[in-house]
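Here the complex is missing a single protein chain, while all its other protein chains stay put.
Chain nomenclature is as follows: A, B and C, assigned in order of appearance, with residue numbering initiated at 1 for each chain independently.
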Amino acid sequence: MIQMTLIQIDNYGPWTVTPKPRNESDLQILQAELFADVQRQFAAKKGLVFFTRFDNMLAITNGINKEDHFRIQRSIRNRYPITISMGVGTGKTPYIAQKLATESLQRKGGAQSAERKEILAIDSLVNEENSYVQVAHIDINGVTESLTDNMPAFDTNFIVNKAQHYLMTKLINKGSLLFFIGGDNFMSPCNGLPPQELTNIIEKINEEIGISHKVGIGRSNNAEDAAHLADLGLEIIRKENNNKIVHILEDEASKKIN
Amino acid sequence: MIQMTLIQIDNYGPWTVTPKPRNESDLQILQAELFADVQRQFAAKKGLVFFTRFDNMLAITNGINKEDHFRIQRSIRNRYPITISMGVGTGKTPYIAQKLATESLQRKGGAQSAERKEILAIDSLVNEENSYVQVAHIDINGVTESLTDNMPAFDTNFIVNKAQHYLMTKLINKGSLLFFIGGDNFMSPCNGLPPQELTNIIEKINEEIGISHKVGIGRSNNAEDAAHLADLGLEIIRKENNNKIVHILEDEASKKIN
Amino acid sequence: MIQMTLIQIDNYGPWTVTPKPRNESDLQILQAELFADVQRQFAAKKGLVFFTRFDNMLAITNGINKEDHFRIQRSIRNRYPITISMGVGTGKTPYIAQKLATESLQRKGGAQSAERKEILAIDSLVNEENSYVQVAHIDINGVTESLTDNMPAFDTNFIVNKAQHYLMTKLINKGSLLFFIGGDNFMSPCNGLPPQELTNIIEKINEEIGISHKVGIGRSNNAEDAAHLADLGLEIIRKENNNKIVHILEDEASKKIN
Partner (left out) sequence: MIQMTLIQIDNYGPWTVTPKPRNESDLQILQAELFADVQRQFAAKKGLVFFTRFDNMLAITNGINKEDHFRIQRSIRNRYPITISMGVGTGKTPYIAQKLATESLQRKGGAQSAERKEILAIDSLVNEENSYVQVAHIDINGVTESLTDNMPAFDTNFIVNKAQHYLMTKLINKGSLLFFIGGDNFMSPCNGLPPQELTNIIEKINEEIGISHKVGIGRSNNAEDAAHLADLGLEIIRKENNNKIVHILEDEASKKIN
């Protein structure tokens, strides 16, 4: 089971234009620092946060309990002009987990409700015995050589965004999520997705739009270790000259559970 | 003329996996804080940075000169484990400006060259008399009501990403760029794009994928003021119940130039 | 028993002037952000860091183990241009704990040795059964009314510094430490110091230099909760119009141990 947390800034939209539109660069700094900040706090407990839409962030939070979430909310309230609400859910797939997390929070009121503030809505938490995280670190082959060093920066950005769109479209159907994590890198929480299906998706995208990827898959009982194993899997593919598409690594903790 | 700067982390890919893959949450924090940091420094001179791919960021930098760029590079060198190189270009459209900025930097070596470090490659700078910035602040109608408060968080994210993909695809053909700035918001540096063409694009996307947008356009001689006018334009549309698609505001500085 | 950690930037002095003196504002930002960062990470486990000399920071770290320390070192290495070494010690008084922490680290090499890097030198760790933290939150009576709002800012600063010097001088003889925490506030880790002796010190300083203080004392098995109880103690004195000098609060965890 994977545990996911939805982190939502309370009543953010209205705040950004009250009393008049706030300076855009200030908002950009606020959003980036808030993301870095919650990342650091969840990471202290081996969680991993994705910036998603910045005002709504999704995180893998296996092993992180109610008090941990409360402390993060308190810390943000004390240092930012805004507050955050959170919903927590679990599932056999990341899609289900974030769906339950979202619904749990939605039941407490709307994102732009002036009344709803600092809600912590927990649908469910994984327990130690069935905590399981599978993530795929996906990167595009040859971006630096063929794109970054040869094409205008925005064209490279466009191609990376196109790859993201195609990956998202296909993964969401399998109950897997996809997040851009910078450069030419994506991370996909993908509990329940057989590696062969991921290989099929990668091959299909290559056929459709001519972009090829490689994928490291990591499995552990927490996000940090799963992501690290996924990174190591990617390194192995690189060292073997991209001869294969997917490499899987799992630790003892994950073997016991699956 | 718009001036754009490409900000590129030197040799970042190799660094992230040396001696072995670095902890993913640390990299996410590093990238977000670096973005917030250069944003704050460019913003001190009325520039505006987009996070783009994080290891490659694009910024509107009208009014920001060579020494300003140097000081930002120095500041990053003194506080981060990485360094940054920059290319600067100008053009009648943002696409041309970023293309010249990129080429100027590419001529000095590759992004993953161990030799190239802290390059400042200036193709050209706008002067005060012809400094002109047109930006569009585009947001999706009704996201909070129909999506955030009713659908799973990732589905909303998916739809926002889809809108981004369609907007990028159509705008790049017009020499305009598009950046996601959080929530359901995009910002498009769009010098040279007639408002009517933007309206056409918005209407076309609505037909194709059923997502409607509203657009504030701002014009000034610098990014900060242009973005602020674009924000005010959006507010006006909101107050008029989204009865129109585009609202344009321009200041005296921009009128003199265009 | 209190546990203290010495956090030392490796080879910092030489780094600040290599190849030539680095920009002073950059160094100030680096130091402040490093402090905020380690604070956030230790605080995630209920520790509390004092900025001390910035290149050498002292922290109360009861309940924080070897792996926690390692993870913080890794996180800093991945995001800063410098690395940190740490020494950890325990004692019946904070003075002894920091002395053992320092000696443990000193045995591994000098602070400006180019060879010594990212050392984690643990003399000892407190275990759960004997974890005990006593801290005093000391503030100066009437600073805002009589000083901040009436005297030049630097004169107020001078008086606060003078109070600090007198407090430090007297507390160190009792095995207690004293740290300035901003405003007119000091925090004193003071395991082993009877409240009556602290009252005597406060009265003596009032006689000698005419500065009066009030003191909240908190006792728990960790720094965060002890500091919070100390804050509450201060509030109680404030509500009773500063009629007494010291107010003590302790939680169940601390009662079991002492």
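In this section, a residue touches a chain if its C-beta (ideal position, glycine included) is under 8 Å from a C-beta of that chain, and two chains touch if they have at least 3 such contacts.
Fair warning: this is a prediction, and the values are worked out from it, not measured in the lab.
Peer 1: Among C:64, C:88, C:187 or C:237, exactly one should touch the missing chain; which is it?
Peer 2: C:187
Peer 1: Out of B:28, B:41, B:90 or B:221, which is the one that touches the chain we can't see?
Peer 2: Touches the omitted chain: B:41.
Peer 1: Considering the entire assembly, which residues of chain A contact the chain that has been omitted?
Peer 2: 22-23, 26-27, 29-30, 33, 74-75, 77-81
Peer 1: Residue-wise, where is chain C in contact with the chain that is not depicted?
Peer 2: Residues of chain C in touch with the missing chain: 6, 8, 12-13, 17, 20-21, 23-29, 31-33, 35-36, 39-40, 42-43, 47-49, 51-56, 58, 95, 98-99, 101-103, 106, 110-112, 144-145, 148-158, 160-162, 164-165, 168-169, 172, 177, 181-184, 187, 224, 227-228, 231-232, 234-235.
Peer 1: Where does chain B touch the missing chain, residue by residue?
Peer 2: Looking at chain B, the ones touching the missing chain are residues 37, 40-41, 43-45, 71, 75.
Here, only the chains that are shown with their structure count from here on.
Peer 1: Shared interface numbers for chain A and chain B above half of all numbers used, same, or below, different?
Peer 2: same
Peer 1: Which chain wins if you rank chains by how close their C-alpha centre is to the centre of all protein C-alpha atoms?
Peer 2: Per-chain C-alpha centroids compared to the overall one single out A.
Peer 1: I'd like to verify one number: the distance from the centre of chain A to the centre of chain C, where each centre is the average of its C-alpha atoms, in whole angstrom.
Peer 2: About 36 Å separates the centre of chain A from that of chain C.
Peer 1: At which residue positions does chain C touch at least two other chains?
Peer 2: Answer for chain C, listing residues that touch two or more other chains: 75.
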